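Of the protein chains in this complex, all but one are displayed in their positions.
Right after this comes chain A.
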């Protein structure tokens, strides 16, 4: 008898600033939607274990999409995308998520993202708080300068091999090697998009002057950072979290920058804790 995973993949067509995308997503569960964004240069398999976690999917409708240019979501369907440089902006990235949620008729989903997806979660909390029940940024910074570098697309550097290898250092040595190798495998598949992703990550994303304007009463923010995450170190995340009134910070002991992908069994208890925080804050808000 063949074993089938519970998650099912589909495509949905969306339009963002008149650009047409056929977006691939994996989905499993019921109840409160939980929308998940992968890291730069990767795809939605980073969320594969969450999608199969029955304790969560019996209460949460888990949806992990591939951003355009990543995984099975192709570049624009109605543009000669090969004639221009891919460069992801904060505005386009946010609109992509909003149009995707519109297409699936999701009412106030929880949004979680990792690394540059976590940075996006902070942007959404700042500029579209009314659209989300909460955001869960993982390995996120309010500002991540220095990573939009030519080396990521230099033929001298062999980006398809260099980018995954560079990711390795951000992971925890406690995490299973098999899962860390999968992180690298996924990153090698999206290497062509990585440089364009870092434009958002390192250049266009800058919330240093906006942290105090994030309204956690409208959209609770629960930040998570692994103790081995040198890109979003716990002490740095905790420091900027203090500038977001009402935000909650959870340190992920023994985990790295991509915890849901590198060691889901260790990560899930923190995720459950974060979801409990959201439930509690939602009850308070409703009362």
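The criterion applied here is as follows: a contact is a pair of C-beta atoms (placed from the backbone, for glycine too) under 8 Å apart; a residue touches a chain by one contact, two chains touch by 3 or more; residues count from 1.
In this text, contacts and distances are computed from a predicted model.
Engineer: Of the candidate names "SCP2 domain-containing protein", "Phosphoribosylformylglycinamidine synthase subunit PurQ", "Peptidoglycan glycosyltransferase MrdB" or "Energy-coupling factor transporter transmembrane protein EcfT", which one corresponds to the UniProt protein name of the undepicted chain?
Structural biologist: The record for the missing subunit names the protein "SCP2 domain-containing protein".
Engineer: Consider the whole complex, including the chain that is not shown, and state which of A:13, A:54, A:78 or A:154 touches that chain.
Structural biologist: In the full complex, the listed residue that touches the missing chain is A:154.
Engineer: Decide which residue listed in A:57, A:112, A:172 or A:263 touches the omitted chain of the complex.
Structural biologist: If we include the chain that is not displayed, A:172 is the one touching it.
Engineer: Using the touch definition up top, pick the residue from A:49, A:89, A:189 or A:227 that touches the left-out chain.
Structural biologist: Only one listed residue reaches the unshown chain, and that is A:227.
Engineer: Could you pull out which residues of chain A are in touch with the chain that's been left out?
Structural biologist: Residue positions of chain A that touch the missing chain: 151, 154, 156-158, 161-162, 164-166, 168-174, 227-228, 230-231, 233, 256.
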